[in-house]
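With one protein chain removed, the remaining protein chains of the complex are shown where they sit.
To keep things simple, chains are lettered A and B as they appear, and every chain counts its residues starting from 1.
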Amino acid sequence: MAHLYDVLVIGAGVVGCSAARELSKYQLKIAVVEKGPDVCMETSSRNSAVLHAGYNNKPGTRMAKYCVEGNSTFDQIAAELDIPYKRTGKLVVGYTEDDRAKLESLKAQGEKNGIVGIEIVDRAFIDEKAPHVGGNFAMWSPTTAILSPFQFTYGMAENAADNGVEFYFDSEVTAIERDEEGIYTVKTASGEIRTRWVVNCAGLGSDKVSAMLGIDEYTLYPCRGEYYILDKRIGDMLPLPAYPVPNIKTGGLGIHLTPTLDGNIMVGPSTEYIDENDNYAATKGIMDMLIDDGSRIFPYLKKEYFIRNFAGIRPKLNPPSIGGFHDFVIERRDEIAPHAVNLVGIESPGLTSAVPISKEIVRLISEVEELKENPDFNPIRKRMVTFRDKSHEEQAKLIEENPDYGEVICRCETITKAEVLAAIRGPLGAKTMTGVKYRCRAMMGRCQGGYCQTRIAEILMEEKGIKPEELIYERRGSYIFTGEVR
Amino acid sequence: MNRTLTCILCPNGCELEIVYEGTQIQSVSGNKCPKGAGYAEQEIKNPMRNIASSVNLEGGTMPLVSVRLTGPIPKAKIMDVMAEIRKASVKAPVQIGDVVIADVLGLGCDVVATRNVGIK
Partner (left out) sequence: MNTIKKQVVIIGGGPGGLAAAVKLKKAGVDDILILEREHELGGILRQCIHDGFGLTRFGETLSGPEYAQRFIDEVEELGIAYKTDTTVIGLTGDKKVTAVSRDGLFEYQADAVILTMGCRERTRGALSIPGERPAGVFTAGVAQTYINLKNKMVGRKVIILGSGDIGMIMARRMTLEGAKVEAVFEIQPYPSGLPRNIEQCLNDYGIPLYLSHTVTKIKGHHRLEAVEVSQVDEKLNPIPGTEKEYECDTLILSVGLIPENELSLMAGVELDPRTKGAIVDEFCQTTVPGIFAAGNVLHVHDLVDFVSLESEKLADAVAKFVKEGLPQAEIGVETAGLVGYTVPQKITGDADVTLSFRPRKPVRDRYVDVYQGETLVTSKKYVKLLPAEMEKIKIPAAKLVPGVNVKVVTRDE
């Protein structure tokens, strides 16, 4: 890490990776530092996986602007980075006249934000689009989509890496110093990095990084959202996301049901302010509440369909006493920290807004210095082949070309050895069990790795030359084995 | 004295009611077969168990080969036998019944392989 970077991005979530990719369009030497062992490990991977339309945020806010823009420009980014998504549209369902009034004002807000096509629809419309979803009427948002947040983030990161961005993992930032020449020295758990610019995309840690830059006025309030994931068996019953009328106070969108691209259903998230920004626990009371609330708009939530629960944490700028949404902070504070772009409180709709946010980062830098385009920038990234989506003829051909496609590792999701190897060997390849899971879906099915995790552990150790005691599940310290039996 | 035991000789798992004095059995009831009485007597005098484990395997298609004892050993000796098993190592190929440790600790039982493993 001896050399000097032009830009150092702190944090390898969706915003950090998007920023790195956007910056790699210019002639800059760029690095990303990440405290975890992989990209996409916190808020970016733990959310509803929805590309929002942008009607939930107040007109004139960055949230509203970037969300609408992120939605309308997504087709291009998805084409460039081969990101799976589906414009399912979304229903926000209501029951009472009070709900109707709220939906009307939500629609008006959306229209003010520049969204086209939203309308209030009757029960017959719901029956046609999603007959199993409850509600007497609804707001229909045609541009809402479901996407893979994993592939979105990996796409950005891999393309950035392909365009010369360097990634440093297990490198939590501990201090930032700036010398007389204006060069930053960023101290991390794995060494020091020198850079001309710092971009704070540290998500849940962005208040701390901001303070290290000298901008010490922000405090984040971690706000946990828990989810259930349901078995694919009932996936067909929910073709699109179904939300309740949002409660403005809580700063969440209410317990909703979202189909995933792979055919599961997610129920959640709750809205609970917590003390730690890394406590992803699920709690009994909230788990029960999810079922109760979720059942109001989708009354088919049976315990036998639950395959997993998980939680994500929102980095909220508003304290619990105020609640609601605080607009994104995206700023350059030349008087305190010149040559730094400071992002704090990037919560929902951060996933949808990631690309417009990264364009704003570039704009803020280009106000200070001229950025020259990188003539070698390649915008294209290809995702690994997904065997199970292919016809039998194509599958036969794949196996002929590469016999690893003939070895099914994950039975529930039909993930082959070729895909597991692609997850490990690919650019910024997986080093952890979760990294493999997020990249290729192995272990995400109903048996939750009961069949395949032992084989994946073996492949991962062999490919990466990892000793048994060093193999980790997700985060540092999450060792799987205490050693060998013999 | 009275004691209730679960016979482990077969999956029936008969609940045995034993009346005994010292190591002398006076009566056994609850057993569906005659083996139960013998088990009860053994259990009062000197409980015996078989154990299964694995030993290190060199050059095999698997890192380990599973083993068991050819007969039960005194319960009190289990951990001593495990220490021997831990030290043992065999070379592939291995066949079911191959003796890995003969007459382990002089207890009259062999440690034998319970799996066929070929050469890598």
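Simple rule for what comes next: contacts are C-beta pairs under 8 Å (C-beta built on N, C-alpha and C of every residue); 3 or more make two chains touch, one makes a residue touch a chain.
Quick caveat: nothing in here was measured; it's all calculated off a predicted structure.
In the complete assembly, the contact with the undisplayed chain comes from B:Asn50, out of B:Ser29, B:Asn50 or B:Ser89.
When the full complex is taken into account, the listed residue touching the unshown chain is A:Arg308, out of A:Arg308, A:Arg333, A:Lys359 or A:Lys464. Within the whole complex, the absent chain has one touching residue among A:Pro375, A:Gly465 or A:Gly483, and that is A:Gly483.
Although one chain is hidden here, its contacts on subunit A can still be listed: residues 228-229, 233, 278-284, 287, 303-304, 306-310, 388, 392-393, 395-396, 399-400, 403-408, 411-412, 414, 416, 447-451, 453-454, 457-458, 468, 472-486. Interface residues of subunit B facing the missing partner chain: 5-8, 10-11, 13, 15, 49-54, 62-64, 66-68, 75, 78-79, 82, 96, 114-116.
Everything below uses one rule, namely that only the chains that are shown with their structure count from here on.
Chain centres here are Cα averages; for subunit A and subunit B they lie 54 Å apart. Across the interface of their complex, subunit A is touched by residues 54-56, 63-64, 86, 89 of subunit B. Contacts from subunit A toward subunit B in the complex involve residues 484-486.
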